[in-house]
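Structure below; questions to follow.
A single protein chain has been removed from this complex, and every other one stays in its place.
Let's look at chain A:
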Amino acid sequence: MKKILPAILLTALLPVGNTAAAEDEKIWNNVLKPEYFAQQAIQESDDVIELDAPIRAEDPALVPFKITSKIKQSKDNYIKRILVLVDNNPFPFVGDFGFTPDSGKADVAMRIRVNSNSNIRAIAEMNDGKLVMTKKFVKASGGCSAPIGANLDEAMARLGKMKFRLEDQVKTGEPNQVQLMISHPNITGMQMDQITRFIKRSHFVKDVKVTFNGKPVFTAKTDIAISADPNFRFYFVPDKAGELKAEVADTSCELPTKRDVCTKGDVYTETFKVQP
């Protein structure tokens, strides 16, 4: 987009770009860090987890985003949770993802909403409490799309439907990838009052819990920054044949960026027989 700006405008834009980057750290330092990790030391490094996201978010409603862990989940040393934030989103909290040694790998892929140019950051907490942060800057796209779903009615019609997708050949004793698809419009509740005659409240997936033979392998507390039709990929280590079970709960809140007045929603479940 900037490439076709005349040189004079391009020059004028540069200082603003720098200011924006500095402001990104400001939100983290002044708001998010105190809110989620008050008084805690966080190491910044790519040694524990790495982020993968497009440099430019072509579709702000659906930005594929992936966390790859660099350590093996073992009983003595594992990633317990990963918190994901988009600094400049109206509600920065994306999700809090929980893993166990039975996850095999603390990798997670998802699709998120990115409203404007922003750092996406992930903070991993180890089983011993150590915190490690990594981040990536994503440029929001202009154009005509907006960070909501393209076809709300279609998503509403399928509400609560779920699908598990696994590799054809599941192997015992090693991490296998699972894709969990949840059909849900994940309504942000963000809208203009003067035109509002429609959806007034947010309505989104709040809790995801996946177990294998009753043992948790993946949990997620999520919010409106997750794209419509939430889609998660993660790992589990099966020791034998069994059943994957997903329990998903949604909620509805009075205000788009406050979580103090919310109504408990529905619970949706889905199971999948695993035959290694």
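Couple of notes before you dig in:
In this section, contacts are C-beta pairs under 8 Å (C-beta built on N, C-alpha and C of every residue); 3 or more make two chains touch, one makes a residue touch a chain; residues count from 1.
In this section, contacts and distances are computed from a predicted model.
The listed options are "Quinoprotein relay system zinc metallohydrolase 2", "ABC transporter", "Electron transfer flavoprotein-ubiquinone oxidoreductase" or "N-methylhydantoinase B", and the UniProt record of the chain not shown names that protein "Quinoprotein relay system zinc metallohydrolase 2".
Of the candidate positions A:N30, A:N151 or A:T172, contact with the hidden chain is made by A:N151. Touch with the chain omitted from the figure is made, among A:I71, A:A109, A:V170 or A:A249, by A:A109. Of A:S118, A:S183 or A:T251, it is A:S183 that touches the chain left out of the display. What chain A contributes to its contact with the hidden chain is residues 1-2, 4-6, 9, 12-13, 15-16, 19, 52, 54, 58-59, 62, 64, 66, 109, 111, 115-116, 141-148, 150-154, 158, 161, 165, 167, 181, 183, 190-192, 194-199, 227-229, 231, 233.
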